[in-house]
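Of the protein chains in this complex, one is absent; all others appear in place.
The first chain written gets the first letter, and so on, giving A and B; residue counts start at 1 in each chain.
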Amino acid sequence: MRSEDIAVKIESLTKRFGDFVAVDNINLTVKRGEVFGFLGPNGAGKSTTIKMLCGLLLPTSGRGFVGGYDIMKESEEIKKTIGYMSQKFSLYDDLTVEENISFFSGIYRVSNSKKKERMEWVLEMSGLKDRKGAITKTLPGGFKQRLALGCAVLHELPIIFLDEPTSGVDPISRRNFWNLIYDMSKAGTTIFVTTHYMDEADYCDRLALIYRGKIIAEGTPNELRREHMKQNVLEIETDRFVEAMEILQQEGIEAAIFGNLLHAVVADARIDIPRVKRILESSNIRVARIEKIPPSLEDVFVTLIESA
Amino acid sequence: MKFLRIKAIAKKEIIQIRRDPLSLAMAFMMPVILLFIFGYAITLDVNNLRTVVYDQDRSSLSRELVAEFRESGYFTVVGYADTHKDIDKYLDSGKAQVAVWIPNDFSKNINTGKNAELQVIVDGSDSNTATIALGYITAISELYSQRIMGGRITPLIDPRVRVWYNPELKSRNYIIPGLIAVIMAVIAALLTSLTIAREWERGTMEQLISTPVKTPELIIGKLLPYFFIGFVDVALSVIMAVFVFEVPLRGNIFLLAVLSSIFLFGGLSLGILISIAAKSQLVASQISMVVTFLPAFLLSGFMYAIANMPKPLQVITHIIPARYFVSILKGIFLKGNTFKFLIFETILLTFFGLMVFALANKKFKKRVV
Partner (left out) sequence: MFERIKQMIIKEFIQVFRDRRMIAIVFFTPVMQLLVFGYAVTTDVNNISTAIYDLDKSYESRELVRRLGSSGYFNVRYSAESPDEMQELLDRGRITTAIQINRGFSSDLKNNRQTEVQILVDGTDSNTATVAMDYANRIIMKYTKDMGAQRVESMKIDLRTRAWYNPDLRSRNYNVPGVIAIVIMLTCLLLTSMAVVRERELGTMEQLMVTPLKPIEIMLGKTIPFAIIGFFDVFLVTMVGVFWFDIPIKGPIQLMPLTTAIYLLSVLGIGLFISTIARTQQQAMMATFLFFIPAVLLSGFMFPIENMQEIIQYGTYINPLRYFLVIIRGVFLKGSGIDILWPQMLSLLALGTAVITISSLRFKKRLG
């Protein structure tokens, strides 16, 4: 692949904090214009990786390139070409919406002619047009986020890094947020997102799954579903699902709770549906419904983690 | 370095300052309050020394002597002792600071041409007051001596004393210029020592360092608004000193403005350095207290003359910028010093400011850890 097509390249990147290895020898490539998702539970190493890519943290070993620039030696150049939204979406609480936008415009040296236009753009995309004089502290979480995103991208940069941009935000706002991300992607921006919400995985072009500092899977959502889940997933509806899970696990069947349903991973649905039913009913657990469902990424992930 | 980014940082800082009117009010109140306290409330001049008199003689001569003490204005008689033990009680309880003990052969001795003894006891625990009290007592008893001799003896050596720069020895004149230096040192630190630590604590610094903003731009942008505030404080202090407290300003006011600016630059940069080093506001405040407030107060020569300190400490005072600023202010206010007398101090202050600024730039890293 030509280097202009690759936005981010990581080779054997490692970060150690004392004895603790936060990021363990990872390799990744992100193509230009992609929406790349970096998934994993909390503490897996997502934030640490993003901070290294943005030049906020020095790696212990390994190499990385963002926009062609070396993350160890050219971090200031990188900062000129990227937008970053930190996990705490740190806007200035005591500034108004407008003042925050104006501040970041100044920092990114948006030219005077474009300034007004970009201000309008951010107000529009964050839905804060009629609240531009509001003090940021008073905004609800969803709006703060969109505003933070707006401020991070207002200078039309080619690559954006978003660190858990949707944490703690209601589902509707989350959908809106991802719509925004799509729009930017369509315009050619490369977007590198971390999240711990598995359902957001489907929104990405490509994903990497990270667990305890190591990348345990990589690919498009479908690839992941296909390749890593040769098994079938059964969805079981029963009122005593906790007991049911324990019983199945004792039988050597992988089972996990999803909401108030049970997902069990089996080798072959045709054989195992009756088998599971038998096991549960012989323990006097009534099964209301049992059927094969397509594996969600969450299933994939749980399986991968268990085997890791 | 790009001007636009500095402007953005300065503007943001100004908005934040405006949205915290309480801090701003305190920044302006502090010099006013301190000047008032020093100008009106406090005086180093010692008067009204509480005195207990133990007059065993009870003659007209002894009463005259007591009257001398009383009329000097320095001593206030709070009681008369009947026994020696009474003196103990007065001094121990703090009811009196001075005890005048006239023995019963006082007038007899004087009238027969012999020397008469006079005992004076001072509460030495406040040695400052005690020393001065002793000075007064000596002077009064000598004057009295001369008077009862008929006032004909003029001492062979007549000391003529002239006091320069501060002829009435108003302690106020001496304190206030130095006080302005101390106020400025404290305020400079208070203004800037928390600003960077605060952004780290709130998380906005992490966002900021992911942008192309350069360290010098960040520091200068933050310094500018506080410099302005500090300068207003200096002006306020000088105006109060001259018009409210009538401290003479004999030197060049422009020189005063320039040198104050240099000092401010150094003080504010020091605050920023503390903020960078501390990373948490709690730590920054404690460091500030130790590194700026206390040295400015104690080791700058403002209150306690440096010449009276032990040698090692005198050496240490050389690295305290407030020391030079105190000299500068006293020089400009009271001595009417022109620039040529202050070159040494100016160079040092400039050097200090630049060095601290450079250090702050070096210490700040655009990285999270």
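The criterion applied here is as follows: a contact is a pair of C-beta atoms (placed from the backbone, for glycine too) under 8 Å apart; a residue touches a chain by one contact, two chains touch by 3 or more.
What you see is a predicted model, and the numbers here were worked out from it, not measured in a lab.
Asker: Which chains here would be touched by the one that got left out?
Answerer: By the stated touch criterion, the chain not on view contacts B.
Asker: Which is it among B:I6, B:V53, B:V66 or B:L194 that touches the chain not included here?
Answerer: The missing chain is touched by B:L194.
Asker: Touching the left-out chain: which of B:S210, B:S237, B:S260 or B:Q281?
Answerer: Spelled out, the listed residue whose C-beta touches the missing chain is B:Q281.
Asker: In the complete assembly, which of B:N173, B:S237 or B:S269 touches the absent chain?
Answerer: Only one listed residue reaches the unshown chain, and that is B:N173.
Asker: Taking the full complex into account, what residues of chain B touch the chain not shown?
Answerer: 20, 22-23, 26-27, 29-30, 33-34, 37-38, 40-48, 50, 91-94, 110, 115-132, 134-135, 137-139, 141-142, 144-146, 148-149, 153-167, 169-171, 173-174, 186, 190, 193-194, 198, 201, 278-283, 285-290, 293-295, 298-299, 303-305, 307-310, 313, 327, 330-331, 334-335, 337, 341
In this text, only the chains that are shown with their structure count from here on.
Asker: List the centre-to-centre spacing of chain A and chain B in whole Å, with centres computed as mean CA coordinates.
Answerer: Taking the average C-alpha coordinate of chain A and of chain B, the gap between them is 60 Å.
Asker: Within their complex, state which residues of chain A touch chain B.
Answerer: Going by the criterion above, the answer is residues 51, 54-58, 75-76, 79-80, 82, 84-86, 88, 90-95, 99, 102-109, 152.
Asker: Which of the residues in chain B end up touching chain A in this complex?
Answerer: It is residues 2, 4-5, 7-9, 11-12, 15-16, 19-20, 202-214, 366-369 of chain B that touch chain A.
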